[in-house]
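Other chains dropped; remaining ones untouched in position.
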Amino acid sequence: MRPSGRDSSEMRAVTLERNVAPKAEGSCLVAFGSTRVLVTASVETSLPSWRRGQGLGWVTAEYGMLPRATGTRTRREATAGKQSGRTQEIQRLIGRSLRAVVDMAALGENQITIDCDVLEADGGTRTASITGAYVALADAIAWMSERKLVKANPLRDTVAAVSCGIYRGTPVLDLDYLEDVEAETDANFVLTGSGKFVEIQGTAEQTPFSRQELDMLMGLAEKGISELTVLQKTALEI
Amino acid sequence: MRPSGRDSSEMRAVTLERNVAPKAEGSCLVAFGSTRVLVTASVETSLPSWRRGQGLGWVTAEYGMLPRATGTRTRREATAGKQSGRTQEIQRLIGRSLRAVVDMAALGENQITIDCDVLEADGGTRTASITGAYVALADAIAWMSERKLVKANPLRDTVAAVSCGIYRGTPVLDLDYLEDVEAETDANFVLTGSGKFVEIQGTAEQTPFSRQELDMLMGLAEKGISELTVLQKTALEI
């Protein structure tokens, strides 16, 4: 029995609200249950110096949490003077996930920076971030397209993410915080809308898992991602 | 004629929405027109070491801006590795403003940390922050009161803030971004609900101002603060 009463293969209520940051070229407020992340996509018509002159674009991401996204206040990283290892790991993951579905030649020598700021954290902030980031990215690219900043469509596919884990011996989909702290195994899956894998990160800090268990988690992930893909397409009216 | 079409003594639409951050002891989403700040108040039953053993509490504040609160992306301070001078100046101001209405002995040896994170910036982020922070603070203190963490009411008064400036030769109330960048003089006023001054910060980077002009700005500020005080009391149902 899950704390939330959900079935083992049941996702939390997911919402994707577009255009929540009027100043950004693309934005999305994504919720996976109580987990809420504000994502913006910023277009720049210049590139970092190491990327210039190759006719290719770039997509990068940054991640942060508001201090009271969490049950007790988390120290502000700007005050601490550096981003934690966890933050860097997550933002690198978000960036890689999005780049996997972007045709960099079609994007041209432009950069899109994704910012994911967690308003409330209840497990799955990185998977919600990726799922919402795709929507913000698509809107930013539409914005570019309207202004003739890109010719062909740089988006080759959609991309979304979900976590799965083994909670009290049972594989479950989309872990919330209560499940996450107790899970023996925790895995994050990033898949394209066409069902291909972009990232898989499985961790067993407590009890190593078998290949059979991993297979079950992958099955759950495929189900969750296919639901998220429908929601993304509905939100984007595509 | 103001860019927004407002009268010279007319504030923007101000809203104060409580309980927007379910994990925080107090919270408020404050809007001054397009400027929106998410404020949380976090209660800790411990103090920084330099404050201990005197029977007095402490209230402090931190301030940040999401990267796309602004028209072009602002670099994340956590990535830059430090808070800017502007950020530190603002968060020190917010902390002082709130402490001016708190009876530290009544608060007891507890600390309340205010976090102000700007979701959208259109001028007046520090004055909106202070105005919303009072509401979040009041809710956090109510939360403490319910749990018998304080005996007497530590709040001696309300506090709110507003900016005024001289825009194209005319003193105006509550500058938005378009006015702010062009104003000859910019002043921030922090007043209590009973009409006393807590902070006044007036700056004339372009054209020094006369005492008469300052008097006119003070008059506007008193009007604006009295309106904000009504809104705060309405929001808090007091």
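A and B label the chains in the order they appear, each numbered from 1.
Basically, contacts are C-beta pairs under 8 Å (C-beta built on N, C-alpha and C of every residue); 3 or more make two chains touch, one makes a residue touch a chain.
What you see is a predicted model; the values in this text were computed from it and never measured.
Sequence-identical chains in the complete complex of this entry number 6, based on the file rather than the 2 shown.
Throughout what follows, only the chains that are shown with their structure count from here on.
Here the C-alpha atoms of chain A line up with those of chain B after a rotation of 180°, rounded in steps of 5. Measuring from the averaged C-alpha position of chain A to that of chain B gives a distance of 33 Å.
Across the interface of their complex, chain A is touched by residues 21-24, 27, 34, 38, 40, 42, 44, 62, 64, 66-73, 76-83, 87, 113, 115, 117, 119-120 of chain B.
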